[in-house]
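Missing here is one protein chain; the remaining ones are kept as they sit in the complex.
Each chain gets a letter, A, B and C, in the order it is written, and its residues are counted from 1.
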Amino acid sequence: MGMIGGGEGSFIGPVHRMAARLDGMITLVSGAFSSDPAVSESTGLKEGLARERVYDTWQDMVKTESRLPAGERPDFIAIVTPNHLHYGPARMALEAGFDVLCDKPLCLSVAEAIDLHETVERTGRLFCLTHNYTGYPMIKRAREMVLGGEIGEIRKVAVEYFQGWLSSPVETTGNRQAEWRADPRRAGIAGTMADIGTHAFNLAEYVTGLETVALSADLHSVLPGRLLDDDGSVFLLFSSGICGTLLASQVALGEENNLSLRVYGDKGSISWRQMEPNSLKVMWPDKPLQIYRTATTFSTSGISSPLHARIPAGHPEGFIEAFANLYRNFAMNIQAVREARKHDPVHDYPGINEGVRGMKFLEAVVSSGMNKSVRTAL
Amino acid sequence: MGMIGGGEGSFIGPVHRMAARLDGMITLVSGAFSSDPAVSESTGLKEGLARERVYDTWQDMVKTESRLPAGERPDFIAIVTPNHLHYGPARMALEAGFDVLCDKPLCLSVAEAIDLHETVERTGRLFCLTHNYTGYPMIKRAREMVLGGEIGEIRKVAVEYFQGWLSSPVETTGNRQAEWRADPRRAGIAGTMADIGTHAFNLAEYVTGLETVALSADLHSVLPGRLLDDDGSVFLLFSSGICGTLLASQVALGEENNLSLRVYGDKGSISWRQMEPNSLKVMWPDKPLQIYRTATTFSTSGISSPLHARIPAGHPEGFIEAFANLYRNFAMNIQAVREARKHDPVHDYPGINEGVRGMKFLEAVVSSGMNKSVRTAL
Amino acid sequence: MGMIGGGEGSFIGPVHRMAARLDGMITLVSGAFSSDPAVSESTGLKEGLARERVYDTWQDMVKTESRLPAGERPDFIAIVTPNHLHYGPARMALEAGFDVLCDKPLCLSVAEAIDLHETVERTGRLFCLTHNYTGYPMIKRAREMVLGGEIGEIRKVAVEYFQGWLSSPVETTGNRQAEWRADPRRAGIAGTMADIGTHAFNLAEYVTGLETVALSADLHSVLPGRLLDDDGSVFLLFSSGICGTLLASQVALGEENNLSLRVYGDKGSISWRQMEPNSLKVMWPDKPLQIYRTATTFSTSGISSPLHARIPAGHPEGFIEAFANLYRNFAMNIQAVREARKHDPVHDYPGINEGVRGMKFLEAVVSSGMNKSVRTAL
Partner (left out) sequence: MGMIGGGEGSFIGPVHRMAARLDGMITLVSGAFSSDPAVSESTGLKEGLARERVYDTWQDMVKTESRLPAGERPDFIAIVTPNHLHYGPARMALEAGFDVLCDKPLCLSVAEAIDLHETVERTGRLFCLTHNYTGYPMIKRAREMVLGGEIGEIRKVAVEYFQGWLSSPVETTGNRQAEWRADPRRAGIAGTMADIGTHAFNLAEYVTGLETVALSADLHSVLPGRLLDDDGSVFLLFSSGICGTLLASQVALGEENNLSLRVYGDKGSISWRQMEPNSLKVMWPDKPLQIYRTATTFSTSGISSPLHARIPAGHPEGFIEAFANLYRNFAMNIQAVREARKHDPVHDYPGINEGVRGMKFLEAVVSSGMNKSVRTAL
């Protein structure tokens, strides 16, 4: 793979590289790691790349790498830049014949998203959007249970994503992660909702298979001077007529990375928390609650979940492993295409459709939030 | 005390009686336990009352008991009936010179609530409204921390109350608790919001000391045929300008009595869950999270909290003990008045003001819920 | 009931009185609350007793009360004194025709225990020993599961009871609870093992139905100058040939009242912790782990457990409620005898046999602990 973004000082760049390495299927061969050529170079050398495969600009990289012969050419480009640098690189890479893996949110607007969707369709390339929380084994199990009808008709969805790291104005004191997220030119129309709200939204739709059709949002910039939301709450209306709530905050002081999902059905209910990701609580009306666990071998644990675990139960698998599941599944799909095999859909990953939906969610949330929480269609 | 309501088959009647008995300060001396005289009689005899102190109607009871001489006359009347039978008995008892302890919600409308408030003021009687969750030692500690500024300025409040017992239409299959709660004539204008939403609302205002000034509500009758809400979500706006969320449901299948409160400040944050009530999680930006525990003797555990615990730390105290704290504090106040002493406000309990606020909350929630979640002032 | 011991400053006295009051079945009518007549008097008056029913000595009380006519005479005597004052009062009360409820451990030696056992047999009186942890609903459920074969043949038992309150020499700084527990004349041959080890031992035998036949003990007085153990560990051998461990400490700094029991079978396993007593974890080899909960109404939750809960699931029941279950069951047995009915054994409570076993355990533990952990028969 080649990588755009993720230079030294980046949070998500190293995560992508560890995730890509974990299963020994993917090798980093080239990169344009930073808008600062010096950073790009030092990152590339540190990663052991040949000097000529490290580029000053992503344009240069896509152009040059696309001309390499098959054996040397990367199979796909990973884009791990701030939001405003997703659309351009993704489009150029797709047009140049690369499969693309891109960080979320997809881009800056629904218009860009639709354009990228059209590009993916037209070029026939594969596209992976790293909504990495869908990679957890217990999320796979949850989805199988819900779609398989084990908890019956869904009645209510409650998803929540609380962090506290923006509780002080760290974007003004040199935190580069915070800087671009607080800057509308780089982050887009939303702050917290773009950064983590889209994860929560994607997770809810992924596990339930429901589609959100409208929402009402209550958005806040809790810290004075912030141009984008750092906290917000949303009433969700799904196509089935059922309702849900999505709560997100980055000023919930003391919260680390507290993403949780609860889905209530008429036969059962499920509850999952990212910070203890190897447990899935399942509640029933007429029998004791159950805790499903990553990597137990029970026949009741479904098909997909064991395929996304690496080690026996009780040996905790974490964030990097879940992230690596997206990389592995994407790589398996690329291999299958190359070998003209059908890719087994159990090795799924979020794609361009999820990217479009995320942008629709964001535009609706901001629109509603700016209009006294008026109900807004997606 | 005398008791109105709480006949056999009642859930809350026995709870009130256990709570009243626990500390050995209160003796049940009379009752009109049911609208069915036979039930009233059998309950009274089972409780060991003299036959002549068991009444067929509450009117009869209030009238007769109020004429008893000082030593025999109950000090207060406890009203533990369905919602529509709070206002009448409470008003009559107050006018007859009794102090009154009443279950929540206070009554059926803001108008009734204001009238009761005026009656309490005019008669000079004491009034306790059993928002029993405020009786937990760790809630006392939470309130002290918040009001004492330990977590700084409040930035966000998230309160939630999920139950699952109305996940099937039990009100049509003989469950008497569910029957009256689903009946607008007896429950009032709201279902879940009246039954548990008011508890959540009260808890949030009690711990934070904030006053809700407006809200937007998303109300649902998830089960077909229900006339009142069985699920709802609310955006809260507090007078300080900060925001919060209140989520309540009785169709969250599998949930038992899952009330939780989180308050996020700019110096620290707290988190509490009713189902593990003896722990209070406190999060800080610059040091490890702490777990305060019921009945530890640390000087850091505040003044109020130890006064509301009965046994050493690690010996779990539960729902009945918290409920009993309201009874005990109310009894202490009655004693203080009788002995012309000042009642120590650390032995606090919810009163008529909390009742009025609860009714304002309910009317605003229903109004907003029926008008596309429009923001509605309290 | 009449009470011996439990004067002001006592920990367990108020617990007994709250437990006795909770269900409204038992009234305190007399007491010799302290070896200090002034304390006895002030406690009795505070409890609302008639002055003539408060005694200076327990001998006086037993003698006088036993001559009262049937309606005034207490049905039973509760003994809540330090260990050395169990045997004498219990024996005298039994001989005087009273049923007896006594705190644990039963007495100071196996010899005394056998004598009391013989006395109970001979007098035909009822006897309850307050191993109160057996009163929790989830312990009832655990016992039913184990004895009913749900977890198959037992293979291993691990019971543990850690406290930290004796981590500093509080017995030398005015803590009366600690003083007598550290004094061999009042506590007997063991410290921690008598105070909490016997609870752990009783709980393990109660839930498993197994009988310990031998043990090896490693006993310590961790704090210098202590004459009795404040920490110890035991290998247990049960009659079935299977083994277990019992760990107890009162110098485990920071631990509150951390009693836990795990029983591993060949079909399933259970795990319970006193500090979250309303959950019972059940593990299976071939299906997800289950959490049984107090007061859920599932048919799978057995017969005994619901009879020992008072309020719906999710409304936490605690230490006092579990303690009250012993009082209630004992009172029901007394009533049954009085009415010449058969007492339903589902309303069970620990009795004289458990007291004898506890003393055998203690003598074996001390003997082994003093002899290099040599295996010692009970």
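In the analysis below, a residue touches a chain if its C-beta (ideal position, glycine included) is under 8 Å from a C-beta of that chain, and two chains touch if they have at least 3 such contacts.
Model, not experiment: these values are computed from the prediction.
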One chain isn't shown here. Among A:240, A:258, A:353 or A:367, which residue touches it? A:258
Who touches the missing chain here, A:68, A:214 or A:313? A:313
Out of C:35, C:109 or C:373, which is the one that touches the chain we can't see? C:373
Taking the full complex into account, find the residue in C:95, C:150, C:183 or C:218 that is in contact with the omitted chain. C:218
The missing chain sits against chain B at residues 282, 286-293, 296, 298-301
Can you name the residues of chain A that touch the chain not displayed here? 11, 14-15, 17-18, 21-24, 47-48, 163, 165, 255-258, 274-277, 293, 296, 310-321
Interface residues of chain C toward the undisplayed chain are 155-156, 158, 164, 167-168, 216, 218, 220, 222, 231, 233, 235, 242-243, 245, 247, 249, 251-255, 262, 264-269, 283-285, 289, 372-375
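Following the convention adopted for this analysis, only the chains that are shown with their structure count from here on.
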Any idea how many Å lie between the Cα centroids of chain A and chain B? 43
Geometric centre distance via CA averages, chain C-chain A, whole Å: 55
Two or more other chains are touched by the chain C residues 293, 296
